[in-house]
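The complex is shown incomplete by one protein chain, all other protein chains being positioned as in the whole.
Order of writing sets the chain letters: A and B. Residues in each chain are counted from 1.
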Amino acid sequence: MSAPLVRFEGVTRRFGAEAAVDDVSLEIAEGEFFALLGPSGCGKTTLMRLLAGFEAPDAGRILLAGEDLAGVPPHRRPVHMMFQAYALFPHLSVARNVAFGLKAQGRARAEIDARVEEMLALVKLEGLGGRKPDQLSGGQKQRVALARALAPAPKLLLLDEPMAALDRKLREETQLELRTLQRQLGLTFLIVTHDQDEAMVTADRLAVMRTGRIVQVGPPAEVYERPIDRFVAGFLGEVNLFEGPDGCTGVRPERMALSRAEPKAAGRLPGKVAEAGYLGDRTVYVIEAAGRTLRAAQPSGGDAFRVGDAVWVSWPATAVMRLAE
Amino acid sequence: MTHDPLIPAKAGTQAEPAAKRKGRLGSRLRGNERGKNNLAVLAPYLWLALFFALPFALVAKLSFSHSALAIPPYAPRLDLSHGLTGLADFLRGLDLATYRRLASDRLYLLAYLSSLGFAGLSTAILLVIGYPMAYGIARCRPRLRQALVLAVILPFWTSFLIRIYAWIAVLKPAGLLNQALHLIGLPSVTLLDTNAGVVLGLVYAYLPFMVLPLYAVLERQDESLIEAAQDLGLTPRRAFWRVTVPLSAPGVAAGVLLSFIPMVGEFVVPDLMGGSRTLMLGRTIWTEFFADRDWPAASAVAMVLLATLVVPLVLVQRRRAALLP
Partner (left out) sequence: MRRGPSPFLVAMVAAGLVFLYAPIALLILYSFNASQLVTVWGGTSLRWYAALAHDEQMLDAVSVSLRVGLISASLATGLGLLAAVALVRGGRFRGRTAFSGMVYAPLVMPEVILGLALLLLFVSLKLPRGFWTVTAGHATVTLCYATVVIQARLAGFDRSLEEAAQDLGLSPARAFLAVTLPNIAPAVAAAWMLAFTLSLDDLVIASFTSGPGATTLPMRLYSQVRLGVNPEINAVSTLLIGVVAAGVVAAFLIQQGKTKT
């Protein structure tokens, strides 16, 4: 990993008595796609706004490429943001929206025009430069917002819930497109989202936040497969929890196997199928076993079970995640 | 937090208590932003202090002054060149003579009571006329609704004086109304220069003030609530009284306050449409001031009027979100 582009050092931001961001330290590397993930109100948006300069920390400092950002107002920061509801200027055309940051930098007219063309091509909106924002679809607006934030070539692009306003199918396509775009440009992206799929699909690394603190940081697979506590495990996906004398453990539904005969796995319980939900690529079963309710996801094409069938639920030792409270 | 409930709390613009904690990075930035907003407030603040607050202090002062001197400046004068003794002399010089004089004169009492009476009666009539109008407009198709609202607003923009003047030609003894009554064989009526004429004038002049706030509330009302009430077995009439009317209470309060308060102090209507014996405080102040040149009396009447209106004025202030759509 190269030198960190962004460094939060013990950053705290309070609103009244409450700390929206509580003693956060974090590093984001140059060229990285980083996601801040957490439920609403966890402080992820405030953390992003601190970086953009719309909030100032009450304690700690924020460094960008080694320089302290304290006292630098938003308009002097080489950081651009893609706003949640896009914040496209309704009185300006698409082209003038995209040109906005370039004009603020005082670039030459010809240079601006060329850059705007380039940006519109990048987000596949060639020919729509003359439209007003309210003549665009939701997906088009989102891409204009992206082009506008990218046009002045920021060192760091912030994306505040960029897909929140899109419908599910478009969101899934856009997530991958964004990933590809970031790889092509080699820019550092910081995305804020409450959608764990979005964070996992797009990011190189993600940080899970809760009540102003960062709970866990790591690559998506690592955080998903080795969550440190019940909150992270539950926030990133479904999990079957087991309370034992030596603490709490969890197993993901897709690591659960179902069989009619008793298996030889490390963990196993006899039970009964209480409910079955077919999802196309997999089927999700609810199993009543030893007085508890477990979930097991089985890929399609294997043995199908019906409600009321007697089954064994089993899991390998490697699937067991040790979880702190 | 006790900030104004009408102003949406936006993170980053609030001057948070935490910002007062000394010596932290970046609080300089927030300080700057606050400084600029304070600069914006300075000009209108000073203007209002000079042309609104100070004049009212003068009215209050004058109402406690001796009325013996017919020419300004009235005694006592506040002379702060002698420091606190000046203030003490000033306070000693104030007296209640003018108020005592007002209280002993039945004419003032009558004017006071009849002002409240005229305003109260006119407000009641306005509500009876205005509610069905507002409700009727709110139920029209959107385009027609907008045109009708404009039709109600338009007279409000037209000169008050001219609108009252227009009635004079209609109501004169040999005026257009009596000509019309004569044509269809009815006896003529005398409205001009009577108390009935004043009520007519007040109702006419303040109709938009009643209709618009009522309309604003009724137009926003969710039609499905009425449907739900009917679905649950209420007749349309009972649904109206049990759902529509209670929900429109803020609009009723707004319409009543917005018309009652200025009507109590109204001058033009009683002066032009009332008889010589029509007593209203607005007219009393005017007469004391312009005809009798009794400035302390005019000031004292103004203070009494203001004291009467303090409660409704505070109500308006508290609920202006609902009042001023």
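Throughout what follows, a residue touches a chain if its C-beta (ideal position, glycine included) is under 8 Å from a C-beta of that chain, and two chains touch if they have at least 3 such contacts.
These numbers come from a predicted model, not from an experiment.
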Residue of B:Val198, B:Ala229, B:Val264 or B:Leu279 in touch with the missing chain, whole complex considered: B:Val264
Residue among B:Ala124, B:Leu225, B:Ala249 or B:Leu313 that touches the chain left out of view: B:Leu313
Option from A:Gln105, A:Ser137 or A:Thr180 whose C-beta touches the chain left out: A:Gln105
Option touching the unshown chain, where A:Gly16, A:Pro39, A:Pro73 or A:Pro219 are the choices: A:Pro73
Interface with the undisplayed chain - residues on chain A: 52-54, 73-77, 79-81, 83-85, 87, 89-91, 100-101, 104-105, 132, 134, 148-149, 152
Those residues of chain B which, in the complete complex, touch the missing chain: 2-4, 6-8, 10, 13-15, 33-34, 36-38, 40-41, 43-45, 47-56, 58-59, 62, 72-73, 129-130, 132-133, 135-137, 139-141, 146, 148, 150-155, 157-163, 165-170, 172, 174-176, 179, 204, 207-208, 211, 223, 257-258, 261-262, 264-268, 272, 281-282, 285-286, 289-290, 295, 298-299, 302, 305-306, 309, 312-313, 316-317, 320, 324
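Please note the rule applied: only the chains that are shown with their structure count from here on.
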Chain A-chain B separation of Cα centroids, rounded to whole Å: 54
